[in-house]
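Only a portion of the chains appears, each positioned as in the full assembly.
Labels for the chains are A and B, by order of writing; each one numbers its residues from 1.
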């Protein structure tokens, strides 16, 4: 049961939003839309969010590595919001640009050229985060 | 052969568009883009549209329930336009907010966190429709 320690973030969401315009827009929209979800107070959605949170805690694998895995999963399933989210989280946990690029490469080869438009948008975020 | 009676809508598309800005924009864009499709007058596309229409008629299952099923299918396949469409249809057929939320919950659990960004946008529409 070693999946339950909160990770230590190197950067806050606020710092990320100040560094990257792409991240800022993503985080603001997400916060705004989550308000509707929070107000609905749906039992199952809250439990799912909680389960989701638990998935990426420090454990046998580091939080950073699991966020990069979340990035790979998001990229092969081609969800830009999810890609942005896991890239921001990986960055906040100290992932280097080279690590993020290699995670994206796994997604590109597993998922094929259909991933390319998402890769292009991901590289825009990489460029802003790691300048 | 009981799949063929037109349902009775409680609200018109116009009433929905007046209530919700998200719905209005979706319906307008859909109408505008469908004009190109209509003008093309493609035999197979017309037959597909007709088949699609027949799928949701009153039958062994009510139109409302089948629109909610269309919502679940759209959410796990992660198509925002399709999600909006079936939410509007369900609303027009009298689905309550609680029913729509439970349908989305099925999609969330079957489809996973990759559904979450679509759920967020769906809740924005829920908030506007059921205020």
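Criterion: a residue touches a chain if its C-beta (ideal position, glycine included) is under 8 Å from a C-beta of that chain, and two chains touch if they have at least 3 such contacts.
On a predicted model such as this, the values are computed, not experimentally measured, just so you know.
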Oligomeric copy total, full assembly; chains in place: 2: 6
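One rule holds in what follows: only the chains that are shown with their structure count from here on.
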Distance between the centres, which are taken as Cα means, of chain B and chain A, whole angstrom: 29
Chain B-touching residues of chain A, taken from the complex the two chains share: 30, 33-34, 36-37, 39-40, 42, 44-45, 48, 52, 73-74, 77, 79, 81-82
Touch list for chain B against partner chain A, complex: 78, 101, 105, 108-109, 113-114, 116-117, 119-121, 123-124, 126-127
